[in-house]
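The structure under discussion appears below in the form of structure tokens.
Left out: one protein chain. Kept in place: all the others.
Labels run A and B following the written order; every chain starts at residue 1.
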Amino acid sequence: MITAERKPLSEIRASIGPYKKVLMVGCGTCVAECAAGGEKEVALLASQLRLMAAKEGREIELKELTIDRQCIYEFIDQVTPVVDKYDVILSLGCGAGVQAMAEVLPKIHIIPALNTTGLAETKEQGLWLEDCRGCGDCKLDRFADVCPITRCAKSLFNGPCGGSKEGRCEVDPDTPCAWQAIVTRLEETGRLDSMDDIEPPANWAKTQGKGPRKIVREDQRT
Amino acid sequence: MGRPFFMVARMKDTNQSNENVAIFFCRQIDSDQDAHRRSLERERGSRIRFYPLPCTGRVEALHFLKALEAGANKVYLVMCPPGVCRYGQGNTRARKRLEYAKGLIREAGYSDECLEVVSAPGPLPVSIDGIARQLLDRAEVDLPVRPA
Partner (left out) sequence: MIIESRLKKVLKAGHFAVTAECGPPKGADPDVIRNKGNLLKGYVDSINVTDNQTGVVRLSSLAACAILREQGLDAVLQMVTRDRNRIALQSDVLGASALGIRNILCLSGDHQSLGNQEEAKGVFDVDSMQLLQIVRQMRDKGLILGGDQLSSTPELFIGAVENPFGDPQSYRVKRLAKKIKAGAEFIQTQCVYNLPRFKEFMGQVADAGLTERVFLLGGVTPLKSARMAEYMKNNVAGMDVPDGIIERMKGTAAKEQRQEGIRIAVETIQALREIKGVSGVHIMAIEWEEAVPEIVEKAGLMPRPEV
């Protein structure tokens, strides 16, 4: 899923500034899964904001609303009927959700409450590990299904660097060395020879393209 | 920062205390908790709120924050003693969620001392009334300042 983490409260509070009537919109898909922006998290943030306002002797009116997906206009439309009652929207969606909402509701200021990070798997409950950087040119099968772009700190394509130590990355001992994982998996499945060939430089144009990438499917359009 | 509005010194007569207290507790501690709560609820009225849980493992950070929003100055979580949780990991999980809630409370600018976990004395069952009175009897300082 797309993962995100809630911004520090002080940052959110500063962004809200003098606004008194805040519509908080959560998202029930990816960010709910990683416990950052789902209904529960909206409730927690609302509670914190109210406590903070009470301490400061300020008034704040918070409405909590969680929609299924913040990146789909049909779902965002649930917000449209109530938006005029509020000064600002505090979005707990990912970056795509915030921007989609701004497309549907351009007249209201929308503040992101989350820092969107990446694409991750749920390794265990409460632990999300980034797996994919969206390079646009997936070659996972060549690397024993361990992404070297994402999981190797240096995005190496041809084996580990000299800093790999006991299966750990030189950058952070808590991070496994992706190349150790690849080599181990290849060894265990008798495929280590596949690493003898030199993997050529990646086509980063598929990642960066000419600005933001878009996908057009005429068969899917009305 | 000035003195808090409500300052409670060590005292025997809990009727004098003006603090609002919320007590989350595990039902396994006191099977007769419904009856045992009555006398304190009569004495203190809305200044005490009991929240019985089927297991403290079911408590969430939001519960604590909501209790504070509802006006509590002090929130207690009373757990079964270590190793005694009927459902295994309930009290361990509860402790983690309490720590998380403390972080959120600190972030909101409050002292995290308004939230406290205690283990019920063993062996169970123990009267919730006895535990609650002991908690209320303690010296309280640095309460979060509640607006008038």
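Convention: a residue touches a chain if its C-beta (ideal position, glycine included) is under 8 Å from a C-beta of that chain, and two chains touch if they have at least 3 such contacts.
Quantities reported herein were computed from a predicted structural model and do not represent experimental measurements.
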Quick one: jot down which shown chains the absent chain touches.
A
Full-complex touch with the removed chain, picking from A:Gly57, A:Gly126, A:Gly162 or A:Pro212, is A:Gly162
Write down which of A:Gly57, A:Gly126 or A:Pro201 is the residue touching the left-out chain.
A:Pro201
Give me the chain A residues in contact with the hidden chain, please.
153-167, 170-171, 177, 179-180, 183-184, 187, 192, 195-196, 198-202, 204
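Going forward, only the chains that are shown with their structure count from here on.
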Can you name the residues of chain B that touch chain A in the complex?
60-62, 65-66, 68-69, 104-105, 107-110, 144-147
Complex interface listing, chain A residues touching chain B
8-10, 40, 43-44, 47-52, 54-57
